[in-house]
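Note that one protein chain is taken out, while the other chains of the complex remain in position.
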Amino acid sequence: MFKKIDRSSLLFLGGALAFFIVVQALISLNVLTAFWNTILRIGGVMAIVSIGLNLIYGFNGQFSLGQWGFYAIGAYSAADITYRWTNNASTDGLIVLLLIVLLVGTSILLLYRLLSRIRGLDALSAFTVYLLAAIGLSVASVQLGRVIAPPVNGLLQALPPDVATTIVFILAVLIGGLLAAEVSFLFGLPVLTLGSDYFGIATLGFTIIVKVLLDNSDTLLGFTEMKGARGMIGIPKVTSWFWVMFFLVLVLVITRNLIHSSTGRAIISVREDEIAAKAMGIDVGYFKTLTFVLGSLFAGLAGGLYAHVNGFLHPDTFNFIKSFDPMIIVVFGGLGSITGTVFASFAWALVLEGFLRLLLPSGFETWRFVVYPLLLLIMMLLKPNGLFGNFEMPYLRQILPPLRKKTSQPQSEGITVKEANV
Amino acid sequence: MKTRVAIFVLLIVALLVTACQPGAAGGGTIKIAILAPLSGPVPTFGVSTRDGALLAIEEANAKGGVLGKKIEAIVADSQCTPDPAVNAMNKVIEQDKVHYVVGEVCSKASIPISEIAEKNKVVMISPTSTNPTVTLNADGSTKKYVFRACFIDPFQGTVMAKFALSKGYKTAFILFDQGNDYVRGLAEFFEKAFTENGGQIVGKETYTAQDTDFSAILTKVAESKAEVLFVPDYYNIVNLVGAQAKEKGVTAVMMGGDGWDSADLDKNAANGGFFSNHYSPEDTRPIVQQWVANYQKKYNSVPDALATLGYDATNLLIAAIEKAGVDDPTKVAEAMEKLEYEAVSGKVTFDAQHNPIKSAVVLAVKDGKVSFAASVAP
Amino acid sequence: MSDFQFTPSPDGREEILRIEGLTKLFGGLRAVNNFSLQLHRGDLNGLIGPNGAGKTTVFNMITGVYTPTTGSIQFRGQEITGLEPFQINQMGIARTFQNIRLFPNLTVLDNVRIAYHPHAGYNLLDGIFRNERFQVKEKELTERAQEFLSVFGLEDRQGEIAKNLPYGEQRRLEIARALAAEPKLLLLDEPAAGMNPAETVALMDLIHFIRERFNLTILLIEHQMRVVMGICEYITVMDFGEVIARGTPAEIQANPRVVEAYLGPGAAALSEKFRRKKTV
Amino acid sequence: MMLEVKDLNVYYGAIHALRGINFHLEKGEIVTLIGANGAGKSTTLNTISGLLRARSGQILFQGEDITYTEAQDIVRKGIIQVPEGRKIFATLSVIENLEMGAYLQTDQAQIQSDLEAVLKRFPRLRERRKQFGGTLSGGEQQMLAIARGLMSRPSLLLLDEPSMGLSPILVEQIFEIIRDINEQGTSILLVEQNAQMALSIADRGYVLETGRVVLEGPAQELLHNPMVIEAYLGGHG
Partner (left out) sequence: MNSSKAVPSTPSFLDFLVRRKILGLLLLILILLLVLWKLGSELVTNPTLFLQQVINGLQLGFVYALIALGYTMVYGIVRLINFAHGDVFMVGAFMSYYAIARVQLHTWPAKVFPNLSPGLSIGIGSITVILLSMAICALVAITIERVAYKPLRNAPRISALITAIGVSFFLEYFGALNFVFSPNFITYKRPFDVTTWMVSAQGVQALQKGQAIPEKTVIFSNISIIIVVVSILLLVVLQYIVGKTKIGKAMRAVAYDKQTARLMGINVDSVISVTFAIGAALAGAAGMLYAIAFPQVFFWMGIIPGLKAFVAAVLGGIGSIPGALVGALIMGQAEVLSAAYISTPMRDAIAFTILIIVLLVRPTGIFGEAQREKA
């Protein structure tokens, strides 16, 4: 049964395709106007961020408020790449970040192998090693990038502009995701040793630190094109409904395959009972880090997509108050339910930005944010486990393998304990 | 399970129904959308702007509307934040089918929506967004459909620098909000003009919009013995800075920009300070007196800079429509470029980058009153 | 030092576990003091003692949950103190818990499959791409897990959520899960707690059976003497962190210190004393 | 009749912890519930105390149905539990722990005199009255737990494994105290693993196994009942 693609996968992919085509058709026919189009795209982007958070919180049990910071990192790094390409016709951003992502990523993997052989590893010391490696390699990448960029410029410029931009865009989104993932690895390494609520607060701190850095991106960080608090303009608006759906489906498939593999079960076991998981040979620290990095990867991807929706980035979008939004969505949809998360993301965007805007009578525009928390409150009181609890649609549902054919097991038959009959 | 399916279906149906709802036919009226941050961090700015704009529309309607049609105001909340602003802009363009937009207040919201305006050929006039890129494309060309009703930063910063020097002050300390481009712009151009003309900046400090405790930096100001403290922020920050400056022994004269202009400016805290503005309420021009009186009658408070600019922006728009003679955004935009209009904030024409050319005044805060101090031509 | 003598196994079996001078202090409290123990392949030994005697603390030190204050633990000749619990498990020591620690919201099958993870034979990327290797290994792993379940009579329950199982089945599931890690040494912490007599008898048979079938060495903590006396070949008795007796079940039952530790000091005499008071 | 428990059924989630327990306790008696770990002894006490809710059955205290009464009202009626593992408030001083026992008492003078009486009974506690509960030794904690229970002026004291983790000498002391408290008129329901000890001071006993009463009778009879001995030391299964 593992060999063939099962019915639920076909149904899911078909359904996703159908959903994409229907919405795309409605967009093309202008039935769904730019207003709804934007909201749907934002909903999709939020779904990706929230799936990442659901992995971290819902499946691995780590209370993280840092998702928004990684989202910001993905958004700004991807935007910087495409900005340099479209405005300066230069690939230096692309090349340098690509080199950083690759070199630092490789060094992390290599160092991880090396360091994991050390008994009783101290997280902070390990962090220092990784940090030094990351800083060194980043500096090297910048130098190296200057050499490599010009020939690649020529190469890309030879392509039709649309194709080149698309290539740069896809790479930018992926690099944004990977960069967020690597930063999350460095940050998570020491911080993941903290107990649950303390971890949440430290990650909230991360979001705030990222926001402050973005506020000063042009002065302290030296990226003048990001323009700090003036907001970054000139990013090509290439994130179409297609790309949102493409990445959403990709993330869904990855998440589903991950969760339904041995790795996924190990991740969940950490949430269920850390001590029992350790006793069963699960390297709890490794799986916490892995999940955190994966969740942040998704956040970074989503950030890259978001940057190219409106073509404008402002640090205020990454304010810590908004960092609760993915958490609200995840809890609202149901912890541990990917279906719920996706549904809640779209519902959140459609209700808050869509219906409430349209339905509230004029003069009551400000009531949007009075109604929203009330809705939230009522929903939480009525369904404290979220809208979907742990319900999953068929594709995401764990399939129970069929029972093995009974082989003859004479010894075991005799002593098999019957169910307590009293 | 069933309920979930039901909810899902309901949402889809609702989406389709609302989406397919045709925007109300625009036959009998001309619609003007007002995008203002009614919620979010600074609703107070949004409320003022909206009130000013609504008053302009009301007055125009009282005079029979424009092109013989009534004007219909559509208010949308844009939260001074990019995403909601984009949604609000899309909503008024797509659902309400407006051709003219007054807004947004904050540059960070105005920039993304100006691109939508340009793409959809909708005339947009921002009452207060000072960032140059609001009216400019990425390549430096001017956006055809986007205008603004306020000074851009260089002008006010320069005005105040010159004014400070003319008063004989030689040293200044600048406080500005790193996260607010309006404040930052004013601060930068003040510094430039002040030092170029012989003054000296003895210190610069930043804060964030959420800060309330300025004790650390005000202690530094007191220590620096600067003669002028330039705080080009909105009145709420000025109130806090002014109140604490006195406790910290700061003797410098406070100066700032049009952000100070508000009925809520703490005249006690800002006592002895000066700020640049678009007009003086003491101005005897009838349009100014009429405006102040009408506003006071309707909203029971003195109009602030935001209300005034909201009023002016709307009037400029109406005048341009009138001048164009047709309800056609392209024509209106062309008419606007050549417009010459007597607004509350002075006689306005637009330069090549769609920024208004108008004169500024400097107002003094003294003994609980705001009074005219000087007039500066562009 | 300890009076404990390490001896080679009479029939030359491999030494599995050697604990020497193990001591654990919690603050000032001496939870375990100078504990020593030796196990050979195939041993089925018991560790008994009243509540709070320090038995579970010994288990926690063997499995790496606590680091011993002093002392050494060698598993098949390798020092394992200071290793992480998961590393110790991967080396071949599995355990169950006194107050059942299943993964409560997962299915019975997944509980077992999780323990099989270190031997899954495919990695993260295989899982994400669902390649051939994943398909094969996952199938193998699942069948293996089901096999374990069927040994424990839980095959029909594979889809059940673990926390909804009756108590006795939860116990058996926990043992099945521990075995899925393919251990050489199995530590059972009060496996019969909360079981009724019928279930207990069945459990004892089961323990015997798994020892044979999986070639295990077993150390178990138990309160119910009838279990310990019934199946253990050799028993170590602890009280107040100290070993107070060692020996075969018969020896232990006859040992006055053990009787006192369990039944109270001079039970009969004390009873007389209280009786007298009552009647006065 | 002081306490009567009829057909009590209690569940933990899906686990059927008590399966129709019946027993009773007369005024002035010491009754003991004995049995192995997980037999349902503590569950019974917690249900009487109102921490757990019975799914069916009835608990009568002095003729009054208290099956669904709130925990604090049960204490008010005169039943107090000295929980398993002492459960001293480690962050409160000894005196404060005792005051918590008297939480529902309002008469300050009476609380003071009770406090005095309790400290007199437990001189060790008087020595340590300013110390935090968490710093006491096991035996002292057990004394404090009993003393704290007495501060509520109970007519029925529920004791959950008072001998747990104590040395024989201390166990003896604790049991003497229990005896003593009983002689001064407080009825006692004692849950113990240490069966001989418990039966030696009790009037009657019930043996619990997996949530049901399997044996009951006068303590002296149970003490010599081979089934009890076997249940603990197990001749052979």
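Assorted remarks:
To keep things simple, chains are lettered A, B, C and D as they appear, and every chain counts its residues starting from 1.
Definition applied: contacts are C-beta pairs under 8 Å (C-beta built on N, C-alpha and C of every residue); 3 or more make two chains touch, one makes a residue touch a chain.
Bear in mind that the values here come from a model prediction, so they are computed numbers and not experimental data.
Remark: the omitted chain is touched by one listed residue; of B:S166, B:T208 or B:T349 this is B:T208. Residue A:I328 is the one among A:L102, A:L186, A:I328 or A:L360 that touches the chain not shown.
Within the set A:D92, A:D215, A:E272 or A:E392, the residue that contacts the chain not displayed is A:D215. Of the listed residues A:A89, A:L114 or A:L250, the one in contact with the hidden chain in the full complex is A:L114. Remark: the residues of chain A touching the chain excluded from display are 57, 63, 114-129, 131, 190-191, 193-195, 197-198, 200-202, 205-206, 208-209, 212-213, 215-216, 219-220, 275, 320-321, 324, 327-328, 331-332, 335, 366-367, 369-370, 372-374, 376-377, 380-381, 384-385. Summarising the interface, chain B meets the missing chain with residues 38-39, 41, 43-44, 46-47, 178, 205-208, 210-213, 215-217, 219-220, 222-223, 225, 235-236, 239-240, 243-244, 246-249, 251, 264, 266, 269. Within the entire complex, the positions of chain D that touch the omitted partner chain are 49-51, 70-72, 74-76, 80-81, 83, 87, 89-92, 96, 99-101, 103-104, 148, 152.
Heads up, the rule we're going with is that only the chains that are shown with their structure count from here on.
The minimum number of touch steps linking chain A to chain D comes to 2.
Taking the mean of each chain's C-alpha atoms, the chain whose centre lies closest to the overall C-alpha mean is A.
Interface comparison, A-B versus A-C: the higher count of C-beta contacts falls to A-C. Farthest chain from chain C, judged by C-alpha centroids: B. The distance from the centre of chain C to the centre of chain D, with each centre set as the mean of the Cα atoms, comes to 31 Å. Listed for chain C are residues 166-167, 196, each touching two or more other chains. Contact of a single residue of chain B with at least two other chains is seen at no position. Chain contact topology: the protein chains form an open path, each linked only to its neighbours in the line. Going by the touch rule set out above, the chain pairs that meet are A-B, A-C, C-D.
For chain D in complex with chain C, the touching residues are 13-16, 36-39, 138, 161, 163-165, 167-169, 171-172, 175, 179, 183, 193-197, 199-201, 209-210, 220, 223, 230-237. Residues of chain A that touch chain C in their complex: 2-3, 119-120, 254, 257-258, 260-266, 268-269, 272-273, 275-284, 290, 390, 398, 400-401, 403-404, 406, 409, 411-412, 415-422.
Here chain C touches chain A in the complex through residues 63-65, 82-87, 89-90, 94-95, 97, 101-107, 109-110, 113-118, 120, 122-124, 126-130, 134-135, 138-139, 141-143, 146-147, 150-153, 155-156, 158-159, 166-169, 172, 177-178, 181, 196, 198-199, 202-203, 205-206, 209, 213, going by the rule given at the top.
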